[in-house]
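Omission of a single protein chain aside, the complex is shown with its protein chains in their original locations.
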Amino acid sequence: MPTPTTTSRPAPARARHPFPLRWNDNDQYGHVNNTVYYEAMDTAVNAWMIARGGLDPAGDVIGLCVASSCEFRESASYPEALEVAIGVGKLGRTSLTWDLHILRASDDGAVTDGDGAAPIAVGRFTHVFVDATTRRPVPVPDGLRAAVAPLVLEPPALEPGPGAH
Amino acid sequence: MPTPTTTSRPAPARARHPFPLRWNDNDQYGHVNNTVYYEAMDTAVNAWMIARGGLDPAGDVIGLCVASSCEFRESASYPEALEVAIGVGKLGRTSLTWDLHILRASDDGAVTDGDGAAPIAVGRFTHVFVDATTRRPVPVPDGLRAAVAPLVLEPPALEPGPGAH
Amino acid sequence: MPTPTTTSRPAPARARHPFPLRWNDNDQYGHVNNTVYYEAMDTAVNAWMIARGGLDPAGDVIGLCVASSCEFRESASYPEALEVAIGVGKLGRTSLTWDLHILRASDDGAVTDGDGAAPIAVGRFTHVFVDATTRRPVPVPDGLRAAVAPLVLEPPALEPGPGAH
Partner (left out) sequence: MPTPTTTSRPAPARARHPFPLRWNDNDQYGHVNNTVYYEAMDTAVNAWMIARGGLDPAGDVIGLCVASSCEFRESASYPEALEVAIGVGKLGRTSLTWDLHILRASDDGAVTDGDGAAPIAVGRFTHVFVDATTRRPVPVPDGLRAAVAPLVLEPPALEPGPGAH
């Protein structure tokens, strides 16, 4: 999917995770509460790691969230459905920073990303991998490291700062 | 779908609403917390009323939950997906009692209800319809009444009691 | 508080657990969503069991919710604070059914129960105690059984209701 060329590289395809909304996601202002976007990010990246990266939540190595951030650009409202587009901003020795786009799913299930349509929220989520018992940092497991490689965004995307995109 | 005969009536088909789970739905015992089943029921019936029954949450008539109950038979765990099978236990003048089955979605999206497979939880949810401003009871709107008619379960299902099924 | 007499017995004092509300507890109708009352009940009885009944959530015996119900009588709204008044409706061999009143805390922290003021919601919550590993039922632990004894409501309190006994 990432097709390097000598002059420019298209961004790698992001993995997608559907995130339908719930009645109680809407707060009293009638739209999805800000905390729900973090539930979406947490759910999407853990689901991806379990399905694709060999993570076993009951296993020896688990990923703990040490930092997260989100910039909210447009509101959404149940009964809409959202989708999380998953990329990796930084793959370190013991940590992994996800670069996440929250998208509005269209009526037919298609989402409006990749061809110019803007995400309604943009977030980052940093996992540090730890020994499940001692809770001390350990290297990102090899299987996970290999699995996320295609999701790593190219250097130009690695701007510093949580709100920097 | 409901095909009355002189000797027996098959149960009407229940409407279905998918309910994928979220990472934080699992509590510290490693399975979906009991409160999440109520989120599932609330979400499913409101989504159905909005999509099929003409409910407008910002409209003149809204449905308030006055009673609910659930019997939990088996546990579930994210990243599983659930589904709510929606029936109507009682259709009154100003209220509607939903009769709900929580099902485990199989890997291929099929659910295990209707052919003998048992729901993992069985619940009831009573909405009273009220004027959005005065919050006083009003008749179930005609459009909704017509829409739910095919979901009304036959008398034998109308056993009394929240845990009685 | 429980002062037995020959002719009648006042209800035993219920244990109290404060339950302040959160911004996102209010749903788009501007009041506390029904599911939050179950969070209140779950939180109150587990906190009580941990503090007073010797429950260790990481221990050998845990309590799983097998049934719950709630009747909602009045609405509440963040930033109000609520309180749960804890009684025991039934103490069985392997299970315990809590009889719970949700009260509105007054501005000075006092709550409006016990002297005629009505709870805004009334619920029931049944725990079955199980071996944490096998998840098979075991007797209510002796320490917990002794601790809850003063909370067991007298037969006259077992009035019929939505969480019919």
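Here the chain labels run A, B and C in written order, and each chain numbers its own residues starting at 1.
The working rule: a residue touches a chain if its C-beta (ideal position, glycine included) is under 8 Å from a C-beta of that chain, and two chains touch if they have at least 3 such contacts.
Keep in mind that this is a model prediction, so the values were computed, not measured.
Checked against the full complex, the one of A:Y38, A:Y78 or A:F129 touching the unshown chain is A:Y38.
Interface residues of subunit B with the unshown chain, by the touch rule above, are 23-24, 26-30, 33, 35. Residues 18-20, 22-24, 30, 39, 42-43, 46-47, 50-51, 57-58, 78-79 of subunit C touch the missing chain (whole complex, contact as defined above).
Those residues of subunit A that touch the chain absent from the view are 28-29, 33-35, 38-39, 42, 57, 62, 64-73, 75, 160-163.
Going forward, only the chains that are shown with their structure count from here on.
Over half of the residue numbers at the subunit A-subunit B interface are used by both copies of the sequence.
Subunit C is reached from subunit A by a rotation of 180°, derived from superposing Cα atoms (nearest 5).
With centres taken as mean Cα positions, subunit C sits 25 Å from subunit B. Between subunit A and subunit C, the centres computed from C-alpha atoms are 38 Å apart.
Separating the CA-averaged centres of subunit A and subunit B is a span of 32 Å. Chain contacts: subunit A has residues 23-24, 30 touching two or more partner chains.
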